[in-house]
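Below is one structure, written out as structure tokens, with a few remarks after it.
Entry: chain A
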Amino acid sequence: MAPDLPLLELEGIGKSYPGVRALDGVDLRLHAGEVLGLVGENGAGKSTLMKILGGVVPPSEGRVRIGGREYPALTVSEAGAAGIAFVHQELNLFDNLDVASNVLFGREPLRGGPLRLLDRAAARARVAPLLQRLGADFGPDARVAELSIAQRQLVEIAKALAAEARIIILDEPTSSLTLSETARLLSLVHELRAGGTGVIYITHRLGEIIDCADRVVCLRDGRMVGALAREEISHAAMIRLMIGRDLRSLYTPPARAPGEGGLELRGLRTTAFPERAVDLHIRPGEILGLAGLVGSGRTSLARTLFGIDPALGGDIRLHGKALRITEPAQAVAAGIYLVPEDRKAAGLVLDLSIVQNVTLANLPAYARLGLVDRAREEVASEAQRQSLHIKAPSCAVKAGTLSGGNQQKVVLGKWLSMSPRVMLFDEPTRGIDVGARGEIYALMRKLADSGVAILMISSDMEEVIGVSDRIAVMHEGRVSGMLERNAFSEQAVLRLAIGQTEETHAGTEAAHP
Partner candidate 1 sequence: MSKKELGLGLLLIVIGGITAALNPLFLSGTNLLNMANLIGLFGVFSIGQGIIIITGGIDLSVGSMFALLGVILVDLLVNFELPWPLAVLVILAAGVALGLLHGLLVTRLRLQPFVVTLCGLLIYRGIARYYTQDGTMGFGYAAGDLDTLTWLASGRSFGVPNPFIILLVVAACMAVLLHRSVFGRYLYAVGRNEEAARHSGIRTNAVIAGAYLIGGGLAGLSTVLLVFYTSSVSPSSFGNFYELYAIAAAVLGGCSLRGGEGSILGIVLGTVLLQILQNLVNILGIPSSLNFAVMGSVILLGVIADQQLSRRKQVGALSRSPAPVASPAE
Partner candidate 2 sequence: MKRRSLLAAPAALALAGAPRILHAQEKKTLAFVVNVSADFWTIARRGIEKANREHPEFNMEMIVPGQASAAEQRRIVDELLARKVAGIAISAINPGNSTEMLNRAASQAVLFTTDSDAPASNRVVYIGTDNVAAGREAGAQMKKALPSGGKAMLFVGTMDADNARERVQGIREALQGGNIEIVDIRTDESDMARAKRNVEDVLARYADIDLLVGLWAYNTPQIYQAVKGAGRENRVKIVGFDEDGLTLRGVADGTIYSTVVQQPFEFGYQSMVGMVKYLNNDRSFIPASKQIIIPTRIIDKSNVEEFQKQMRDLLRTR
């Protein structure tokens, strides 16, 4: 292969789903020994592009060339054979098998001729050096189920190495890694590049891109909106490409000062961190952002407040009155509502109509003698549809047919049709496009102004800084610090998120915009 011939070449890739243009005219080139940073907001089309590269979905138009050969209809096995390996943000491991079996899955060394028995010794011998190279602290016999998320990520990377991939695509590889693990991963990327592998590095943590990328391309709304050469890469440049506007424009100040009472937590202990206690006060009329790394106990806190997970100890007071919450029904009765992280699994019943989703949590209010009054249901849900601008032909359509943003509005409509006193938002805009985000932020502000206490869990730094009135940061199960608005900065949040114990690392400093 000529040295300047690209390993991978995409030309004019487009992808349409019914009603949605997910990708439009995307060109992309990756050379051997190059690390290409791919940035873009959620919903910009990165995942669709990667699915096309993996042969999972066919492009609607455009050409894919790998190693100079054109693939008119790339399949999963062709992508693998052509040397493309993925390290996904959602891990694709069999956690009931051991590490060696996962790493060599589909390429197991065999013995016994026609009997096709697994050669476990050979498998171990092949996997052990790979793990060593990655600096893993576990062996090939370890069961994946017993590994941490970071360790599993290493298994995924070992899988790519074992396949001797020429193109490795890392999709949010560090989202759940500790700082030292992140540093090790980045040095590994440098090593891969030196070995002539092409790497596509997708992340929201722009600091990592600055550290390792040779070139950056940016997707927005399915289009390639720009590219940056090595010397042009900077936070500001990347953010400008990604969102194309000022960061702080999101913030609307509250109409008045936060009130007294609200939700007070004292010494609350959750199942995620049984020995750590959380103290937190969410005041009515404010939006309290809750930041922290994945796994720092934020979601567990919200689930405990809502009664999904049991509280192991401590007090919950609402407007001064002690609450005992052991199941969601009690939280709902008290006016504490949760907009969960996983909309489709926990927020909505996708097969029920908008009407039935909106009234689900408060159905007895629409019933007489236990029988549901459908007319009243429709009136109530229609009111929510109009006030929330839910884009649907009618309230009779199933919630599953709506787009992410509209689904989230249905979840909101469910709670707004009742009388919220505390709203817990867990990643409220994940997978939602920019326009709908703005609407949801405006709604949160309106709710707060009407006296609701709002807790917003978010891993999106832009969102946390742009929407919150105060930010509480969690680290390993406890609140490691509270920031007032004038003290907001990515560095401040991040320092608290990592527990203030380690020096900020060059590779992770200001990892978020």
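Candidate entries met the following condition: all candidates are chains of the complex that A comes from, given by their letters.
We adopt the following convention: contacts are C-beta pairs under 8 Å (C-beta built on N, C-alpha and C of every residue); 3 or more make two chains touch, one makes a residue touch a chain; residues count from 1.
Please read all numbers here as calculations on a predicted model, not as lab measurements.
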Given the complex, what touches chain A, 1 or 2?
1
Chain A residues touching candidate 1 - in the complex, by the definition given at the top
17-20, 22, 42-44, 46-48, 51, 57, 306, 308, 327-329, 331-333, 338, 340, 345-352, 356, 360-361, 363-364, 367, 370-372, 391-393, 397, 400-404, 407, 414, 431
